[in-house]
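Of the protein chains in this complex, all but one are displayed in their positions.
Here is chain A:
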């Protein structure tokens, strides 16, 4: 059996940096260092585990993003993915979730797939909608937000821990899955992996390669618009006391004063 796995990874600004917006109200991707979205490491990990237990499996990493986004692809290749695709085009600047799904779906189709693996959400937009959008566009089942996932006999199964219940899901391939940070620790690239990644192929595609019109994506093609963005005022410094036996009582006093008791 062969199994073509496509992992979708996003290159995001580091959450520990001072993330901000640029003048056109898009995410500032220049002044803060970027990296492979930590939650997508779980997707790479599960893809590699599934590939490891399937004969003839091949893992392709796909990202849509600016020039530096290739770093995210490289990291996934270092972890063990076989090859990469980087969709990059100046006209993609400011693309909304629906536009991103159009581009990503086209790249996945061009790559060829039996299984698409995504993270649960990016760490910048955090919408958690791309996997569902991809399933809708590709017209295949969505098996999303899995804390446990397995592929066997042309089907994918997994556990989705929802708000009200935990569900056991099953669908036949091809399918789109997303995995949570409960699915299992992601591996670190080994020295051997880092060396091997240097020789792994990464293709770069632009919108023409995917037959996508420039005006359907980017800021102009977006179906939503940010009107303004305001930095949250820092919380005004509160009162800090050191416990010398009365800390609990002092805190209770504060809570009572503010009518919580």
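Assume a contact is a pair of C-beta atoms (placed from the backbone, for glycine too) under 8 Å apart; a residue touches a chain by one contact, two chains touch by 3 or more; residues count from 1.
Criterion: contacts and distances are computed from a predicted model.
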| item | value |
| --- | --- |
| Per UniProt, the name of the complex member that is left out, chosen from "Molybdopterin-dependent oxidoreductase", "Electron transfer flavoprotein subunit alpha/FixB family protein", "ABC transporter permease" or "Xanthine dehydrogenase YagT iron-sulfur-binding subunit" | "Electron transfer flavoprotein subunit alpha/FixB family protein" |
| Residues in chain A touching the chain absent from view | 15-16, 19-21, 25, 39, 96-98, 101, 120-121, 123-124, 126-129, 131-133, 135-137, 139-145, 147, 157, 160-171, 175, 180-182, 222-232, 234-235, 237-243, 247-252, 254-256, 258, 260-261 |
